[in-house]
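Got a structure for you, written out below as structure tokens; questions coming shortly.
A single protein chain has been omitted; all remaining protein chains appear in their positions.
Chain nomenclature is as follows: A and B, assigned in order of appearance, with residue numbering initiated at 1 for each chain independently.
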Amino acid sequence: MSESGGKPAERKGAARRKAALDPRLAEYRGVWVFVERDEQGVHPVSWELLGAARALADQLGSEVGAVVAGGAEESLESHCRDAVAYGADRVYQTVHPVLAGYRNEPYAKLLCELVKKHKPEILLLGATSLGRDLASSVATTLETGLTADCTELAIDRESRALAATRPTFGGNLLCTILTLNYRPQMATVRPRVLPQPKKDHGRSGQIQKEEIDLSEEEMVTKLLEFLPHAGGDRLDLSLAEVIVAGGKGLQRAANFSLLEELARALGGEVGATRAAVQAGWVDVQRQIGQTGKTVRPKLYIAAGISGEIQHRVGMEGSDLIVAINTDPNAPIFEVAHYGIVGDALILLPLLTRMVRGQAVATKTSGLEVCSSS
Amino acid sequence: MNERFDAIVVGAGPAGTATALTLARGGWKVLQIERGEYPGSKNVQGAILYADSLQKLIPNFREEAPLERHLVEQRVWVLDDRSYIGSTYRSPVSSDAEPDRYTILRAQFDKWFAKKAQEEGVLLICETTVLDLLREGERVVGVRTDREQGEVYADVVILADGVNSVLARKAGIRPELKAGEVALGVKELLFYSQESLEDRFGIQGDEGVAIEMVGKITRGMVGTAFLYTNKESLAVGIGCLLSDFRKEKVPPYVLLARLKEHPALRPLLRDGEMKEYTAHLIPEGGYKAIPKLSGDGWLIVGDAGMFVNSVHREGSNLAMETGRIAAETVIELKQAGEPFTERNLRRYRQRLDQSFVMKDLRKYQHVHEVLDQNRHFLTTYPELVNRAAETLLRVDGVDKRAKEKEVTRSFRKHRSYRGLFSDAVKLWRAFR
């Protein structure tokens, strides 16, 4: 992203600044994903990235590579196989005790060495605390371009470059960023922005062991301990299948219980807008949107949410969006599939009862369905 | 705090900054204290800037001040519920005369103006609120702020803290605001592309238009409305006496929403993106509301001193003028080695009396009373004149003489001849 403090619109012309790719860079081939994992498993964003990498590689006519690294052999094996099932053609597997538990120094060293050795054209990481930390260090060491927090990845036909699209200016605009004369082209993508690809156990791919020269003595930073977040905070909205989210329209903290009840009835989680979080009605962990989480549940119910762009970018990918708002012109109706114009405080409890299968008149005659599309 | 200043100026609006700048130029060590995040961050104005008072301070301001548009056209509209009748004065600025009225955005303008004062050596601190005046006996010797170790001393304190001037009220310098002496102005900023504004108003380059409105839009309350063109936005607002808002129980935003829906305005405002809704008080008490302006160790300038000419909607220029004159007064005293006693500082008022500030305010001192006591000026007349125009302009087979008679009859029906005559006299007196 441009650091110029911002005249992207005026820099449009810069993309035309095209020189022939340095021949040394032209040998860079393949789309790589760094697979983020820990003892418990792989972060789903890595599989989402493999799905995207597959599509990009097919377009470029090249391979998908996956980097899987860790401190002990056993758990890595299954992760490597999974990587293949999700679309990797080749998995670079590195095992070293120093790699147990993430630390910037050894992981950055590993990834830089692998890139220098195998020269991938594109390198993708999740925009997580780990991915962002690692990607920035690697991009700086390799002195190449890195585009953070992308929402869309494509190939620019003209230049064969990665066209990475990301929100900018507080989410009001999107910009597409290219890295023309540097390789690899790097990007991080937020979890749940891309769809999870289908796992195909029939796929074949190669798992390739990679050595690395590391020694614990040389590591300046030591990992002393890992303190998991307290039980209640384990909530991971980005994985919820159903989210019932509320905003300022719910008017007060107490009314969030209406969401909780519906969420409970639907087996889902409660989400919120930043406005609701800032009002102190709900924990920041539940914030959805540009500065909160990105979610793509099967069902997203937005109650009393205006649907400002910063909120929308966090939930637009949901399969089915239902909006309840008193204002028929609220922008949320532009992303929702179904909408009801009305008071959420009245409608939510009714819906909860409905879901719980309680008898509410099932007769629907006399109701008109307007479809303005 | 041990450090002493020659002067402390409270507030960084046009009044405070004009004062601080003038003092600093006179070689004074000035501390200016502003409560907002930056000068102008909280300030609300239409806003039209009248060049004269600024020009006296910064002659080349046109080259660097953040000005929006210079006015080439001024419209006055009298509205009834669906139509308006009005006058337009348009005069392209000739090449030899420089424009004298500009639209500005206060957030930008105040920041720039304060920067000019800082360049002269004024020490400005923001995000700091002055809570009290410090006194030794009767004499004001400094201020207390809301920060730790927040007391600071100076030879003279200038209150430029705006219409509310909590400070002056707390110190008993100024009486409480009377609801009949202040108007509540609400304003919205609507954004457009430059081209679309130019099309709508028939202007180009930096040209701008101002529309002042009176009539039924204020629902019989004493007040006016306005629409000003900025570079990429329109400022639309309405203000009425606070006492009227209270009496009528109409929320100001409702009044503004209705104004925007008026058939005369709606097409001009369509497709705008609303960005900013603000409300602010305007001192409208005029000449009679002006409080005591100075005392032992203190002076009061700008809105804090109720210096607003509500008939011409001039405020920021009076703020700068009073600020400059206050500063010049104390500079002179100091040069003459005279202390800032209540008696000596009376010279400030004397100088003001000689300036256009007091002369204008004196001239209009009765306007509000007259309007207040004759509400039909604001309701009946707008309707009558609009209907008269309608009658006269419509070509419908009725002969013109009959039409004229019809108009006269309609005026007579609502107002006796004597009434009409006395209205004319009252208005003439008020504006004389």
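Here is the rule we use: a residue touches a chain if its C-beta (ideal position, glycine included) is under 8 Å from a C-beta of that chain, and two chains touch if they have at least 3 such contacts.
In this section, contacts and distances are computed from a predicted model.
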item: Chain not present in the shown complex, as UniProt names it (candidates "Caffeyl-CoA reductase-Etf complex subunit CarD", "Protocatechuate 3,4-dioxygenase subunit alpha", "3-isopropylmalate dehydratase small subunit" or "Glycolate oxidase FAD binding subunit"); value: "Caffeyl-CoA reductase-Etf complex subunit CarD"
item: Shown chains touched by the chain that is not drawn here; value: A, B
item: Touch with the omitted chain, as defined above, among A:23, A:202, A:228 or A:280; value: A:228
item: Option from A:30, A:65 or A:339 whose C-beta touches the chain left out; value: A:339
item: Positions on subunit B contacted by the hidden chain, ascending; value: 1, 3, 31, 37-38, 41, 105, 107-108, 123-125, 128, 145, 147-152, 191, 193, 231-233, 271, 273, 275
item: Touch list for subunit A against the chain that is not drawn; value: 1-6, 8-9, 11-12, 14-15, 17, 38, 40, 43, 101-105, 108, 128-130, 132-133, 135-137, 139-141, 143-149, 156, 163, 167-182, 220-229, 234, 236, 241-242, 254-255, 257-258, 261, 264-267, 284, 298-299, 309, 312-313, 319-323, 328, 333-342, 345-358, 360-364, 366-373
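Definition applied: only the chains that are shown with their structure count from here on.
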item: Averaged-CA centre spacing for the pair subunit B and subunit A, given as whole angstrom; value: 52
